[in-house]
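A protein chain is absent from this complex, but the other protein chains hold their places.
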Amino acid sequence: MEKKSFKARYNEEDRYYDNKGYSSVDYNYTGPFLPDVNKMAAPMICVPGQRLCPDNEKVTAGRGTYSRNGFVYSSLAGYLQTAHSEDGKNIIEVIRDGDENVVPSVDAIVTARITNVSPRFCKCSIIKVGKTDLKDSFRGMIRREDVRATEKDKVEMAKSFRPGDIVMARVISLGDSQSYLLSTAENELGVVIATSEAGVTMVPVSWCKMKCPKTRLEEHRKVAKVQARFIEYSGSGP
Amino acid sequence: MPADSRRINGPEKSISPYAFSKPCKDIKITEPSLQRKDGRNPDNIRPIFLKTGLITQAQGSAYIEQDGTKVICSVYGPRAVIRKEEFSMQGQLTCDFKFTTFSCHNRRQYQQDAEEKDFSVQLLEALEPAVLLHKFPKAQVNIMVTVLQNDGSVLAASVTCASVALADAGIEMYDLVIGSSARISGATILMDPCATEEYSDKDSAHVNNGSVTVGLMPSLNQISAVTSKGELEFEHLNKAMKHCVSMCVDLYPVCQQALAVAMETRINADPKT
């Protein structure tokens, strides 16, 4: 088939692309975008399907990329980032800053709000995965046996969580089609923010109790011992 | 056609006055050098306007204009599955295609009709191969497509628009899917037909009268959607498909550029980077 005289033109003012003029912008993305992995330049924009570099033993396809037919391609619209891994390989990643689409995955630390407490389990809505805020919440569930690591059979759900509490938990399974299964059976996991009956944010006094600064009443909770690495990770402390 | 009881519907049966006017004559292009009604050559496509991120509520969105054909697409998710469905380790993609009631020559209903349902399925099957569904197990991504104005090649425009919206939403994809369509009339192949040039079964009974729409992932050279209408001989069909594929390849940099521009503004607006 003969080659048509199609040329795209990109006009800065009105953003119209027409096929009448000649090319004023070089669209040859595969060429100029081939990254020089040794040089860190200004952020380079990538779009899905864009060929980044040959896939050989020197590079690893990281987040936002995939390798196929001997090349590493971008799978995200974002900008390119390269890093060196411990074994001397170049990790190629495509990043969208603060705008990643995350879904809860097994072993991820999530932040959730308790919505419903029953004797056998409590339900919650996951509002944060790692340090990324979710646009839409996912449903989660903490079963009685996953509240703490020891004396599992003596757990009382009402003494562990109350509706409205903010908890940090680990995803232990994708669960069923309805909700993710979460666990707080670690010292660092559990309630991080809770409000007393008087409506004041409480302060933790032990691993199972929190105190209201206004009424001095103590309430039972499965309190998280928030550690520095988690504060950094989640961006929120008690 | 089931009526929507929550709306004030028009009279139960009404007919557009154009139904009684004389039908348009068959397009009369026999020589490839001849010009079309809007001054294009058979090979030429209409100018394209493509912009992303217009709908602030959506995770990603795109708007495409191919002269008279205007399509909006917004993408929501990945989010929790609303309906009770079976558990799947793969993410789900849903697609909702709708013509606005005033977008076509004849008025359309508010509820999805058979053609719109058919388009939804075709759009879904065009985009599914391109999306890395395993990246969001158990969750779903919803794609909503609204046609504001229909001036031909709607499905092709919707495929392009939806794939750009998906990329804008940050959904991981193997490649963009670019749609293109062609009208076959005898030996002539008209690229990117407008509404008057589109195939309808009212046309004469000649063989080789029909249309083809192709969805292509250019960088992987994979066809993710192909659909045809009308009786076509194999050779003509094949030739038209090849034309469509090369049109997709031509359009690819335009879509890449539109996305890149959107990303650039996003990065510049974000002081973090």
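For clarity, chains are labelled A and B in written order, and residue numbers in each chain start from 1.
Keep in mind that, in the parts below, contacts are C-beta pairs under 8 Å (C-beta built on N, C-alpha and C of every residue); 3 or more make two chains touch, one makes a residue touch a chain.
Quick note on the criterion: contacts and distances are computed from a predicted model.
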Hidden subunit of the complex - UniProt protein name among "Exosome component 7", "Centromere protein N", "Pentacotripeptide-repeat region of PRORP domain-containing protein" or "Trafficking protein particle complex subunit": "Exosome component 7"
Visible chains that the absent chain touches, using the contact criterion stated earlier: B
Option touching the unshown chain, where B:D4, B:D38, B:E231 or B:E264 are the choices: B:E231
Missing-partner contacts on chain B, residue numbers: 15, 19-20, 106, 114-115, 117-118, 121-122, 125, 128-130, 201-207, 209-210, 212, 216-217, 220-234, 237-238, 241, 245
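By our rule, only the chains that are shown with their structure count from here on.
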Touching residues (chain side chain B, partner chain A) in the complex: 43-45, 47-51, 59, 76-81, 84-87, 89, 91, 130, 132, 135-139, 167-176, 217-220, 239, 242-243, 246-247, 250-251, 253-264, 266-267, 270, 272-273
Residues of chain A touching chain B in the complex: 1, 4, 6, 8, 10, 15-20, 25, 27-30, 43, 45, 47-51, 64, 66, 68-69, 73, 75-79, 96-101, 103, 105, 135-139, 174, 176-178, 180
